[in-house]
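All protein chains of the complex are present and in place, except for one that has been dropped.
The block that comes next holds chain A.
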Amino acid sequence: MVTRTFLGIPATAPAGVGHLRGEESFPVAARRALGDAQLRRNLGHATTTIRAKSAGVIAEVPDWQALRAAGSAIKTDVLARLPELLEQLEARVTAAGGVVHWAADANEANAIVVDLVRATGSDRVIKVKSMVTQEIGLNEALEAAGIAPVETDLAELIVQLGEDRPSHILVPAIHRNRAEIREIFLRAMPGVDPGLTDEPVVLAAAARRFLRQTFLSTSVAVSGANFAVAQTGTLAVVESEGNGRMCLTLPQTLITVMGVEKVVPTWRDLEVFLQLLPRASTGERMNPYTSMWTGVTPGDGPQAFHLVLLDNGRSAVLADEVGRQALHCIRCSACLNVCPVYERTGGHAYGSVYPGPIGAVLSPQLTGVADNASLPYASSLCGACYDACPVKINIPELLVHLRDQVPHPRGESAAMAAAAYAMDHPALYAAAQRAARLSRLTGRRGRGLPPPLSGWTASRDLPEAPAETFRQWWAKR
């Protein structure tokens, strides 16, 4: 079955649903985050720790560069024949007793999931940590329908109970420390011991008690997927706590929402990603809990399985020959952990559930660049993300590509055009150089530069222009 998802001009992700758009531009949100000393400390500590751990285990693998190349090649192949692979996946999942649904966007996906949960009669679902359900705002849609979603990943639970938003792909509560987590649990966790301390072991035990009860009393689970193998119709979820596996095995009904780009052709391809992902992501040699399932198995695990294939702007990304490499992303978050911008601003400044370098190239493409126009500029183009990416997404190249599509401020456009014109006319260029020298007279103490150049002088002195330019010196030799 092929629906309108793959027909006509690809649509971007709709506004008014989900979490791909921020309310403020990046510089404005970043300014507030930079003023939060606690956040800066938490982030600095966490990213430095993960970075070192990941670098250590990557250095152990002699064929890491070959693995990266293989991961990139597999994703390129997948994107080149996505419709064919998705249809194969649908056929295999269906043959194995699952039901496949196609969702063009967040609204359709949310409606499908809400209807499926309603049909079970349950008023609560347990959730496996998933980026895609955050992307589409599924929790809000479920709550609006009177269904309570319970996040079971510890960090996602902290975020949910704190009525907060995730700030990191892998470590969504990276912006919280244990004292804050204790306060959140005391305030919002049903049945929590009022004598709760902020010892990590005590906090984890409190979460475990709460989640155990929830696991045993909830009949529907919702998950995302890290991979789907078209060859056999097998879904895979990769996680560290085992809470995901509880959700994937205990309930009667399992509903998986998956971005269409997550499909891989064969199990051999999965082998590459299961080597790349843990080392790049958590800095582990092997992933702790890798759950795989194919349709339904009578008498074992969920007896009803639904797979929701989500587009939500992905076809639009795919249509851009340069931009489509953002769909290679396996959500490892290595680029966040090495990014000097992310390390200082944290994830909320990006507005979208996809923060950091990959968010800066993925979110604007999913929504259309005009809706996330400041994100492609949220980078110094230092290139650390490209080196760290296990599937070789050239993020700096993509950032520059997207900057070219952003609607520019009129004043900036005029200045850039004027500069380009002068630089293509050497006499004008030399005149402009002389003007730069004169400007030191206008720029003395007390006579500040206008915005945006005042952004420079707020923290940095400008060099005094030299008495003569190089070309003047050269001409006199």
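The rule we apply is simple: contacts are C-beta pairs under 8 Å (C-beta built on N, C-alpha and C of every residue); 3 or more make two chains touch, one makes a residue touch a chain; residues count from 1.
The rule is simple: contacts and distances are computed from a predicted model.
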Self-check item: UniProt protein name of the chain not shown, from "L-lactate dehydrogenase complex protein LldE", "ABC transporter ATP-binding protein", "Glutamate transport system permease protein" or "Fe-S cluster assembly ATPase SufC"
Solution: "L-lactate dehydrogenase complex protein LldE"
Practice problem: Name, in rising order, the residues on chain A that touch the hidden chain in the full complex. | Solution: 26-27, 30-31, 34, 40, 340-341, 344-345, 376-384, 386-387, 400, 403-406, 408, 412-413, 416-417, 419-420, 423-424, 426, 429, 433, 436, 440, 443-449, 452-466, 468-471, 473-474
